[in-house]
Every structure is written in structure tokens, then in C-alpha cells.
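Pasting in a structure now, in C-alpha cells, and then I'll have a few things to ask.
The other protein chains are all here in position, but one chain of the complex has been omitted.
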Amino acid sequence: MTFLDTLFWFLSIAMLLSGVGVIASRSPVTSAMFLVMLFVFMAGLFALLEAFFLAAIQVLVYAGAVMVLFLFVIMLLDVRASQQRRVKLLAVFGGVAVAGALAWELILILQQPVRPLAGSDTNLHGGLEAVVKPLFANYMLPFEVTALLLLVAMVGVVLLSKRDME
Amino acid sequence: MLVQRPKLTFWERLYLPQVLQGLWQTLSHIPRKKFTRQYPEEKPPLYGKYRGAPELVRDPDGRVKCVACQLCEFVCPPKAIRVVPGFRKEGASDASVEKEPSDFIINMNRCIFCGFCEEVCPEEAIFLLRDFSVSGYSREEMQFHKDKLLELGGVREDKIQKWKNK
Amino acid sequence: MATEHQIELMESAARAQEAGDELRGERMIINMGPQHPSTHGVLRLVLELDGEEIINVWPDIGFLHRGDEKLAENMTWTQFIPYTDRLDYLAPLANNVAYAYAVEKLLGLEVPPRCQYIRVVCAELARISSHLLGIGTFGMDVGAITVFLYTFKEREKIYDLCECLCGARFTTSYTRIGGLANDMPPEFLPMLRKFLAELPATIAEVDTLLTRNKIFLDRTRDIGVLTKEQAVDFGITGPILRATGIEWDLRKAHPYGGYEKFDFDVPVGSVGDCYDRYLCRMEEMRQSIRIIQQAIDNMPGGAWNAPEAKIVLPEKKAVLTKMEELIHHFINVTEGLNAPSGEVYFSAENPKGELGFYIVSRGGGTPHRLKIRAPSFVNLQALPVMAKGHMISDLVAILASLDFVMGECDR
Partner (left out) sequence: MEFVVITMAKIAVMLGVLLTVVAYTVWLERKVCAWMQDRVGPNRVGPFGLLQPLADGLKMMLKEDVLPRHITDKALYTLGPLMAMVPALVTAGAIPWGSQLPLFGRQIQCVVANLNAAVLVVFATSSFAVYGIVLAGWASNSKYPFLGGVRSSAQMISYEVCLALSVVPVFMQIGSLSLCHMVEYQTHHTWMIFMPWQWPSFLIFIISAFAETNRTPFDLPEAEQELVAGYNTEYSSMKFSMFFLGEYAAMFVMSAMMVTLFFGGWSLPFAPFNRPATTLWIGLAHVAIFLAKILVFLFLYIWIRWTIPRVRYDQLMALGWKIFIPLTIVNIVFVGIVLALWGGR
């Protein structure tokens, strides 16, 4: 096992354990922190693939921004109420079903032979251009449409939250 | 007289000029002479008639000037002084004075250094001298008795010598 | 001012309301003080917050209560002087002066002009000292810590002056009924002149750091506004009243102690916010410099004690050599000066506002009842009105601009 292999196994196992931590921990704040750890280990896996840009963005956006907002909301809520949650039967069945479907999908995918990526001729090192070029050249319209959609959603949220003030 | 509320100019509303002026102000203080005093090495100058700790004095002949009239005990606002009156020795050179304190206690924990004792003393026997760092490890230690007070007070010049010719 | 019980009631009322409409978000009850860096002493504020916005403030006072008014009933008129030092302990000289004039009013006694002038110097020095501290801590509370150090440097010089004048830096106990503890020492005037020459530079420094600084303006303009009507209703005095635009200064309105002989202006504000209070204090310091300058330029000579053997202690030399003076001396100290029976109220314009002494005398050497009207106590009442709707950061600025002293408030 080489150094990189060790690192891969370490990151993968740590990521899975963090995932277990997210669903197993009682306190929502602890859950959120496990999720942050999960993101960090995932970023590590990206970095192992030499996709530094993706790794950095993963941490910057998910761990650095989204999860902070999550934590913010959790902090402002009453934590005790959510700590006393009870296991619901329907939720368990639903969860198991989704997990099973996901596992089945994964097995199907892994049985396929590994195909090279669409733009495999581009230099993947760092991956900045590999990410940005298609986004701004081939898929310009969907990209902008998504941006517009997000903007509309944001305006909607602002409008909704402002309504009680009147 | 109405105090003028300044109208800020455009630049001042951008925060910068005042911040820069302030920065220059603080910077110009760096090379200036320092105002603080390095206390234990450098003693502070005591101006005027400084009111330090109250102490008892002797006249140039070595006589305890206090005649135990208890006026200071009476006037002391925090009741820090206690005088135990006694008699002078029969046949001594100062026997004509008749009384002297057999003990004179100042509770330095209570003393507020107001100087009333010195002001009312009809014998010029008690003075607030220049001791400003009165300290001790216990409450008992802060009860200054006659001997200690006399030792601290020392000898004081006496121009009038009230008891010399009586 | 709320009692412990009332505060508890209000807290539970707030909790009930909170439970009533959960959608409006949680309210937070937070204790500010008695140990908090910006409550300037031992003031406790119970704040009800919605986020950072203040819904309600309940000041809880009394942590520094020493019973000064009761103590006064058990001591002679003169013995109470050291206790006045400890009222507004940032301007002890002014308290001494006010108390002395109050007792003299009861006695119907006029002090000689030299005494009056020295007392004016004392009161104005105390005003400068108090305002320097007020502005310094104001700067510090909005985050400009260096201002505090600059003004404290100047206060240190005032303390040196106090030390030179009366022998103590802090607890001055300088005045006596009918006079002063001692005359000005010869080295005092040169020191004072030097100080007056140096002070404008420091005021200018504070000016540079704060007056036109946009950050400071943002923090203080239109914060804690008190209208003229509110100020009058609350009985607010001093710079806080004048900042609302009412020109009421006891030195001008009811001149005492020779203030009518001095030429000075009374600064008034226009809005009544924290910034106006700051500006008024700055201007009052400049005016105090003017007053002191006039006082030392026209300092009369002669006696500095009223020639009343039954009120003022006789000269020490006479006590040591003459029988009659010795007897007066003893009677004066042990029985106290023999005040007539009656009731008087005297108030002086102190740095914080109107410091009044209401004296009920039944004759004899001690007051029957001595009521102190402390400006800080009265001014602090307006806090809940001023703070409502502002944020915690504003509350700090408002507290600093009120410039209260708990020693005086709790007495």
C-alpha cells in the first residue's frame, strides 16, 4: 500500500464515520459539526484526485458558508425539543428504502467498465480550467438560467420574510 | 450659546480624512516623552502640604507632645483613633503637663486621611506626614500603637514651646 | 427604579408574553452589571432584548449605598465634609463647595471674596476633571481607548493640583464651614497657569480623534434622544438638560458664590442626543478654563476664612497661646458650630447637574436631617426612555453620555 492509498483509506473511513456521526448524534449542533468534518474529508478525497479547485470550493461553499448558516439556525432554535425526538416507523422504512435504492444504483454503476471522462484530453491538474471552460463555453445557457432561478428564489425569500413587518 | 453640530464634507462622510488625521495624531505621540512613572524606582513628587498617614511627634526635648485631650478621637469622622489617657511620671521634667496617652491607637484600615485630627489638635502633636504606602499583612498589623506612631512621626520643631515655662 | 421584586414580576410578565406569541421570536432577559465594564460602577441593568434591540431596561440601583444621609445626622456639620468627597467622587471639590455653601446659607454667613474665588477655581477644576473623565470613558465605550488615556493624563495633572491645594488627590475635604481648610499654597497658581496653558492641546486632541470622526458620529448622532419636555419632566439637570436645548445653568440662573462676577457662556445643544451631550461637555471645559483664568487674574487678597470665631476654627497659633481661642476651639470641635433651627435648600451647578442639599436643622451642632439631591440619581431615571428601541451598542453610548456616578446615585 502506498502513501496515497493509505491516505485514501483513511479519508474514506473517516468520512463514513463522520456520516454515521451525523445521523447518530443526539444534539443537532454535534450533527452539524460531523457534517462539516464529512465535507472536509470529502475535500481531502478531491485533493487526492488532484482536483484542488473542487476541493477548495467544496470547503469554501459547503463547510465555510452553508454549514455556518445551518449552525446559525440551529443555535437560534430550541435544541432541547429536537433532542427528544422519537423514532418514527414510517421514517425508518422510508430511510431504509432510499438507502437500498442508492446501494442498488451504486452496484449497477460499479459493474460498468470505467469509461474515460468526456473531456479527458484536457489537463485535469488543478481542474480549474476543466471546470470553468465547459461551464462558460458549452453550457452557458443552463448556467445563466440557474443563476436567474437562484436570484428569483432569493428575492422570493426576502419578500416572504419581509411580509410580517408590514 | 448653541454648540455647533458640524456639517461633514463629502470626504469626511467617507470616513477617511478624520481617520487619517487621527492616525497622524496617535503616531505623533510615539516619540513623545512618556507620561507614566516607573513607580517603585521613581517616587512621585508630593506637592503642597501632603496628607499622608497621621503620626505622633515629639518636641525637640524628646517629650511626647500629645496630652491625651482626645479632641482628635472625638473629631475623627470614621472613628479610627482611640486614645487611652494616662499620667506623666511624677518628678519628670515634663511633669507639669500632667497627662499623656498611655496608648494611642490609630486603625489605619479605617483612617481616611482627612486631616481633621491634625487640624483640631491644640498641642500640634499629631501630623499627617508624607507616608503614602501604608500596608500590612493583617488587621492587627494595621493598628498603629503609640510607639510605632511616635517612631514614624519623629521630632518636630516647636517655635512656641507652650509647656516650657509652666 | 425598580425593586428586586418588581424586576422579577416584570421578568415573568415578559416570559408570559413571550410564550403568548412565539412567532415574534424569543426575547432575552440579560443582566448588565453590577459587574460590567460599561456600567461605570455598580449599576445593574436588566435588559429585555429582541435580538440586539432593547425592548425594556430596568435599572437596579443601591449596590453602593452607604447611608450618607443618615450618617450626617450623627456628626457635626464639619465632620460631614469628608463624606461629601465620596458623593460624586469624580468631582469631590465641587461637592465640598456645594456643601459648604449650603450650611453657610443655613447660618446666613457670607464668606470673604478670596474664599469665594478659590471656591470657584475648585468647582471649575472639578468640572474639568469630571468632564475629562466623562468624555474619556465615552470614547472608550464606543471603542476609542486612546482618548481615555489622553484625558486621564490631563486629569492626573488636576490631581496634582488638588494635592498641592488641599493635600490629597482624591478625597479633598477642602472646604470648611465659613472658609477653607487652608489658603492656596504659593506654588499652586503657577502650577494652575501651566495646566490651563496645556489643557487646550488635549481638548484639541480629543477633538481631532472624535468630533468630526464619522464612526463616532454614526455611533452617537440621534442616539438616546431626550426632548426638552421629557428632560424637564424627569427633572434632569446639567449637561444632559442643556444638550436638549434648555439654557439652565444654576451659575447663571441663581448665581451663588460670586459667579455673577464672571463672564462665561452656557453651551446648549439642539437635538438632545449623545452627540450633543458630548459637544456640551467639550464646550463646558473651554468655558471653565475661561472662568478659572478670570478667577486667578482677579484673585482678591485678604482673609480666606470668615471672621466668625464661633464658626470657623481659630488660628492655630492663637489656640496654642491664648486661653479664649483655646476654649472656642474646644467648643467648636466638640459641640459643633451652633446652627439656628430652620430648613434650607441650596443647590449648586455640579459637573453632573444640580447637586442640592436640603437641610433641616433643629439647632445645635448636627443636622436633624440632610437630604442630598444627587444629579446622577435623577438623570439615571431617564435611561429606560432613552434606551428603548436602540441596540446594546447604543445603550453603552447612552450610559456613557449620561456620565453618572454611582457613589452619588446610591449615596
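Before moving on, here are some points about what is shown:
Order of writing sets the chain letters: A, B and C. Residues in each chain are counted from 1.
Assume a contact is a pair of C-beta atoms (placed from the backbone, for glycine too) under 8 Å apart; a residue touches a chain by one contact, two chains touch by 3 or more.
The structure displayed is predicted, hence computed values, not measured ones.
Considering the whole complex, the hidden chain is in touch with A, B, C. For the chain missing from the display, the contacting residue among C:F216, C:F234, C:W248 or C:F377 is C:F216, taking the whole complex into account. Contact with the undisplayed chain is limited, among C:K105, C:K153 or C:K316, to C:K153. Along chain C, the points of touch with the absent chain fall at residues 28, 30, 36-38, 52, 139-146, 149-150, 153, 209-210, 213, 215-216, 218-219, 391-396. Summarising the interface, chain B meets the missing chain with residues 19, 22-23, 25-27, 29-30, 32-36, 38.
Contact between chain A and the unshown chain involves residues 3, 27, 29-30, 33, 36, 43, 52-53, 55-57, 59-60, 63-65, 68-69, 71-72, 75-76, 125-126, 128.
In this section, only the chains that are shown with their structure count from here on.
Chain A and chain B have Cα centroids lying 73 Å from one another. Considering their complex, residues 1-6, 8, 12-15, 18-19, 21-22, 25-26, 35, 46-51, 71, 74-75, 77-78, 112-116, 119-120, 122-124, 128, 160, 162 of chain B touch chain C. Here chain C touches chain B in the complex through residues 75-76, 78-83, 146, 153, 156, 160, 163-168, 171, 173, 181-182, 185, 187-188, 191, 205, 208-209, 211-215, 217, 265-271, 275-276, 279-280, 282-283, 313, 316-317, 319-321, 326, 329-330, 333-334, going by the rule given at the top.
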